[in-house]
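My questions will all concern the structure given below.
One protein chain omitted, others in place.
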Amino acid sequence: MSAPRLLDGPSPSMGPERLAAHSRRLGPLPKGGHGLIDLLGHTGLTGRGGAGFPVGLKWKAVAAASRGAAVVIVNGAEGEPHSKKDRHLMTSRPHLILDGAMLAAASVRAKQVVISVGEDHHAALRSMTEAIYERSDHERRLMRIVTAPARYVAGDSSATVHLVDAGIATPTTTPPPPHERGVGGAATLVQNVETLAHVALIARTGTATETVLVTVAGAVRAPGVFEVKLGTPLGDAVQMAGGPSEAARAVMLGGYFGRWVEVADAWSLPIDPHGLRERGLSLGCGVIGILPARQCPVCEVAGIMRYLASESSAQCGPCFFGLRALADACTRIAERGTDPGDLQRLQRWSGEVQGRGACKHPDGAVMFLQSAMKTFGDDFAHHPAHLRRSA
Amino acid sequence: MESGDMIQDRMRARDAAMRLLNRLTAGAAVSAVVGVGLLGAIGAYTIPGTASTSTSTASSSSSTSSSSGLQTSTTPVTSSSSSGVAVSGGS
Amino acid sequence: MTKKLELVVDRIKCDGRGLCAEILPERIRLDSWGYPIITPGPIPEHLMGLSQRAVDDCPVLAIALRRAEIHRQKGT
Partner (left out) sequence: MNNALLWYATRGAGAVSLVLLSAVVVLGILSVLRVQSTGWPRFLTVGLHRNLALMTLVFLALHIITAVVDPFTHLGWLAAVVPFSSHYRTFWLGLGTIAFELLLAVVLTSLVRGLIGQSAWRLVHWLTYACWPIAVLHGVGTGTDAWSAWLFTLQAICVVAVLAAIAYRLMAGSRDPLARERSSFLAAVDRREER
């Protein structure tokens, strides 16, 4: 019998699973602690929010700096435009997430657990709120919910800490990273909701979970969130979404901080953080976006770059002005046709922006653009002048 | 990336500006010292000079005219002592 | 052993006055928008004076000298 899955049990379409059903199905919640931290280290679980940081390492660091006053932030901000898997999990399996949060709190000796939910994710907000009221008094006393603004950078760990701390969801300068100095100066564990749900299962079975949540979006017949076994070929996940709704051109893997892959190479890719990293790719936040062949990739990329530029919190000059300049150059190519000067500028500015923000927003945007210019090299080199926009 | 001689130019500009800063500071210091002397001297000359022939200044006595400026002070005791002071200073 | 120092910029505090690049062209240049690009690595002894000057003269206290090996990492 294979390892349990996050979405086992009643169909997610039936809404949030109540605590009674949840406990009946999975049994009592085991104790957290150093044993669990080591277990997470052995299972090799990595964060599912996008950066893919090893969970065991992060918990160890927070526990070391905790002094019994650490803070656990359950990150359900999900600012990634195409990603739906976090809110899907919050609306269907809230108690799996809260289990993971409590295990984290016990393991890093936290004094409070803050659940950050995107303010637009109304169903998720309701589900998590109701779920908290079903927990024991002791657990309820630890927990509170904050709503995160629907901005791309609001999902950054330092921005989440800043939101909980000061009510302002803008990234702050690191180092020190949140796991050293976070909320109120206390060591803070910022963990994505899916990651914590996996922890809740791993703690019960003692073995690694074998699935990952992905959001299949774009030119597919039935876009949505799917839980796939690690290593599943990307093409199979797309088939779960009803398959391409039309001739596909490329796949955007990992959302707006992810990479582009031509369909020819995409279908066989294994959906597995480690396997993808070996290929210089990343699962990121689990978004699999299908770009239809009829759509111009350059115009698509230009639109996304404009969005990412507009999502800069305007705190760091290189990010704000750099991303804006890159987006403008992309837009010029998209609207007026390729200009060698603009192509050179894109390369030079990419180099100047890379690694020069307080958070990873500029880096993510530049990597995304670089990947696009590599994958769609010919399109960028010979783009005709036309005014079709795709944002 | 930036070419080596561009850096060289900016280093030269930096050194030139540093020298200018030092010269301006030294100049300011010197002129400030001179200023103290000059303004002091102006004080020294104008008081007996103008005051002896002065009609305007609120001088209480002609003999201690030089002290007139000082005698706006409220205490007569100090004024008498000051007159000597000012005369000796004025002459 | 002498502890090696490197220049680090607080990107949020920095508002692109550009004094640091004027004072220390050997290690700092400005990007296309006037914000400093620091040459990575420890500061050689003969540049320590100017580096300190660049730190002291920053109008917004955005640049600092730190121990060379500084770990940075961010979680999800």
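All chains are identified by letter, namely A, B and C, in their written order; residue positions are counted from 1 within each chain.
Definition applied: a residue touches a chain if its C-beta (ideal position, glycine included) is under 8 Å from a C-beta of that chain, and two chains touch if they have at least 3 such contacts.
Predicted, not measured: the structure shown is a model, and the values here were computed from it.
Taking the whole complex into account, chain A touches the unshown chain at residues 146-147, 149, 151, 154, 163, 166-170, 312-315, 317, 320-321. In the full complex, chain B makes contact with the omitted chain through residues 13-14, 16-17, 20-21, 24-25, 28-29, 32, 35-44, 46-47, 50-51, 54, 57, 68-70, 72-75, 78, 81-82, 85-86, 88-90.
Chain C residues in contact with the hidden partner, per the touch definition given at the top, are 13, 15-19, 22-23, 33-34, 56-57, 59-61.
In the analysis below, only the chains that are shown with their structure count from here on.
With centres set at the average Cα position, the gap from chain A to chain B is 69 Å.
Rounded to a whole number, the gap between the C-alpha centres of chain B and chain C is 42 angstrom. Within chain B, not a single residue touches two or more of the remaining chains.
Counting partners per residue, chain A has no residue that reaches two or more other chains.
Remark: chain C residues 10-16, 31-35, 37, 70-76 touch chain A in the complex.
Interface residues of chain A, counted against chain C in their complex, comprise 47-53, 58, 75, 156-158, 172-175, 177-179, 189-192, 195, 315-319, 321-322, 325, 348-349, 352, 356-360.
Contacts from chain C toward chain B in the complex involve residues 21-23, 25-26, 29.
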